[in-house]
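A single protein chain has been omitted from the complex, and every remaining protein chain is retained in its original position.
Coming up: chain A.
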Amino acid sequence: MSNQRILTKHPSVKLLSHKQIKTTIYIKSQTPFVSALKRVNKFLGRLQRHGAEYVSIMGMGKAVEKTLSIACHYQEEKGKKVEVITQSIAVLDEVVKNGDTTEEPEGIDDEDKETSLRKRTVTGVEIRIYP
């Protein structure tokens, strides 16, 4: 089961709420550190407009470290109240379905193979930065 090849990794499930969208930042592993700080500052300035109490920044997997270092920046340098919440996030992977391969001709692309979904859990952190 676990040695099946992963074809696509789906992102985590995000739900729609205007307030949430305007106060949440998802940190990627490629996100530059300073860009993240600038965005947090921008979001902090607009908190009142959206009636929210805090800006939350989310990071999972490889980006956890960067997310935490942003939290450190706000806690230590800026003296803000920061909360850290750890989470486990379920994500879905598409793997090649192993089943009746009799009908399929040999040598077809991965793209044309039937896939099935598999759940995987990733660790993540949510940081809440209060103004």
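Note that a contact is a pair of C-beta atoms (placed from the backbone, for glycine too) under 8 Å apart; a residue touches a chain by one contact, two chains touch by 3 or more; residues count from 1.
Everything that follows uses one rule, which is that contacts and distances are computed from a predicted model.
Enquirer: Out of "CENPW protein", "LADA_0G06480g1_1", "Ribonuclease" or "NADH dehydrogenase subunit 4L", which one is the UniProt protein name for the chain not included here?
Expert: From the choices "CENPW protein", "LADA_0G06480g1_1", "Ribonuclease" or "NADH dehydrogenase subunit 4L", the unshown chain carries the UniProt name "LADA_0G06480g1_1".
Enquirer: Sort through A:Ser29, A:Ser69, A:Gln87 or A:Ser116 and give me the one touching the missing partner chain.
Expert: Result: among the candidates, A:Ser116 touches the missing chain.
Enquirer: When the complex is taken as a whole, what residues of chain A touch the one chain not shown?
Expert: Answer for chain A: residues 8, 10-16, 18, 21-22, 24-26, 35, 90-92, 94, 103-105, 108-109, 111-117, 119 touch the chain left out.
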